[in-house]
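One structure follows; several queries about it will come next.
With one protein chain removed, the remaining protein chains of the complex are shown where they sit.
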Amino acid sequence: MKVITLTTDFGTRDWFVGTMKGVILGINPRCRVVDLSHDIPAGDIQAGAFALAAAAPYFPKNTIHVVVIDPGVGGPRRAIAAKTQRALFVGPDNGVLSPALANEEVRTVRLLENHELFLDDISRTFHGRDIFAPVAAHLSTGMGFRKVGPRANSYVELNLPKPAVAGDIIRGEILHIDRFGNAISNIPQALLPTAGTLQVWVNGRNAGFVEACYDAAPVGTPVSVIGSTGYLEIAINGGSAAMALGLTCGTPIRITRE
Amino acid sequence: MKVITLTTDFGTRDWFVGTMKGVILGINPRCRVVDLSHDIPAGDIQAGAFALAAAAPYFPKNTIHVVVIDPGVGGPRRAIAAKTQRALFVGPDNGVLSPALANEEVRTVRLLENHELFLDDISRTFHGRDIFAPVAAHLSTGMGFRKVGPRANSYVELNLPKPAVAGDIIRGEILHIDRFGNAISNIPQALLPTAGTLQVWVNGRNAGFVEACYDAAPVGTPVSVIGSTGYLEIAINGGSAAMALGLTCGTPIRITRE
Partner (left out) sequence: MKVITLTTDFGTRDWFVGTMKGVILGINPRCRVVDLSHDIPAGDIQAGAFALAAAAPYFPKNTIHVVVIDPGVGGPRRAIAAKTQRALFVGPDNGVLSPALANEEVRTVRLLENHELFLDDISRTFHGRDIFAPVAAHLSTGMGFRKVGPRANSYVELNLPKPAVAGDIIRGEILHIDRFGNAISNIPQALLPTAGTLQVWVNGRNAGFVEACYDAAPVGTPVSVIGSTGYLEIAINGGSAAMALGLTCGTPIRITRE
């Protein structure tokens, strides 16, 4: 029983996601479809990429991950599928797959060019339904990966900002605000000194210390912890750090050793 | 393995949808339940009808579509099930099923009157749980369609506005605003002349031309395309046409040939 995950910016008000599932179940009634998120902000490739990269490692081997954050649908952007040592990835070639692929050993990337796998009528606006869903469903039946189309020599890679270390100062950036208002940075645990007290600075103000867990700080006080994705995140015990500290994607963050 | 789809205005904050799935799985643990949308605006029969009609054709044969947009629950409105050449439809008889049925060959319509199929205690406010879910689940086990209740001689049909052609002018109306702010009209591709430049007018202003795809117009500019449902929709490349042009359900739209 194969698993297909879906990550889109389609929202849940319309019939778009349900329709993709209808197409998938029509081709492979036995596969399992799991929603990662459909509330990625419209056209926000980085947010979709971040969600996929965070979740994909927790899925069973041979899961097929489909991402449709596709502001260029109907235009010249390519559609691709990638095979790694543990999963398959399907989506537009706009970088949305690349952070997840960076966590894996990529074996082959192919262009989705086999029209026999698509729906008969291909709209200009909904390739999630007409191309990505049916290709993923065919792959879930065990169809050989090479059938999706010719090899791609390269694929678009997102240029996610990298953290930098200079002496005792680590500089990074907020990459994601989660539903609780926690602000997840691009600073991995490995960059943090294991000794000493680490102070966090954002928007020119002190945002507390790096601690072991949220409630190491009093309620209402900022605290930074290594979050569940392995990156430093700024939280407020019982509140929204993003609201209280004015954090958004792209806000610079600085860590100093006291 | 049968598929049941659910379309409701229950939202996802409460336990209503999950409870319907519990009832379904208690009766048929093997059926697959797919959400079309639960964020149909409360009581908006036309919006629910539109979603179902757009999605149903993409589901496998013999899918059972359940719709619970049911502002008259507990009152005198009837509950029905319809069998067509490729699917079953279950819901209140308030017109919400009719646009989907108009896409199919309707074989029989029956009233849901077999209380043996319902839950033991029937609330006055939640027939989704007490009547529609268990009836659909029993149908998904292969139970004969006639067991749901006696034949209905008719069913309520929604009066969706029809487009009109007068010389070189086509007049229609916006039927749905999707999550991207695209405004979907009631003008099907077949009504559009295949030659000439077609100009779109809404709210007394020029809203650009009919093009082959969204990015035929510069970013931020209105553009109209045949959308994924086969109807003309007004979009803005990279933005919300509904916001920018003040479009809502019911906004008149006019197309002229230049």
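Letters A and B mark the chains as written, and numbering starts fresh at 1 in each.
By our rule, a contact is a pair of C-beta atoms (placed from the backbone, for glycine too) under 8 Å apart; a residue touches a chain by one contact, two chains touch by 3 or more.
None of the values given here were measured: they were computed from a predicted structure.
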Contact with the hidden chain, among A:G172, A:G208 or A:G227, goes to A:G227
Considering the complete complex, of B:G26, B:P150 or B:P193, the missing chain is touched by B:G26
Touch rule applied to subunit B and the missing chain gives residues 10-19, 21-23, 25-26, 29-30, 33, 42-43, 71-75, 123-126, 129-130
Omitted-chain footprint on subunit A covers residues 1, 3, 5, 7, 12, 32, 34-40, 51-52, 54-56, 58-60, 63, 178-180, 212-215, 225-228, 233, 238
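The definition used in the following text is that only the chains that are shown with their structure count from here on.
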Separation of the C-alpha centres, subunit A versus subunit B, in whole Å, is 31
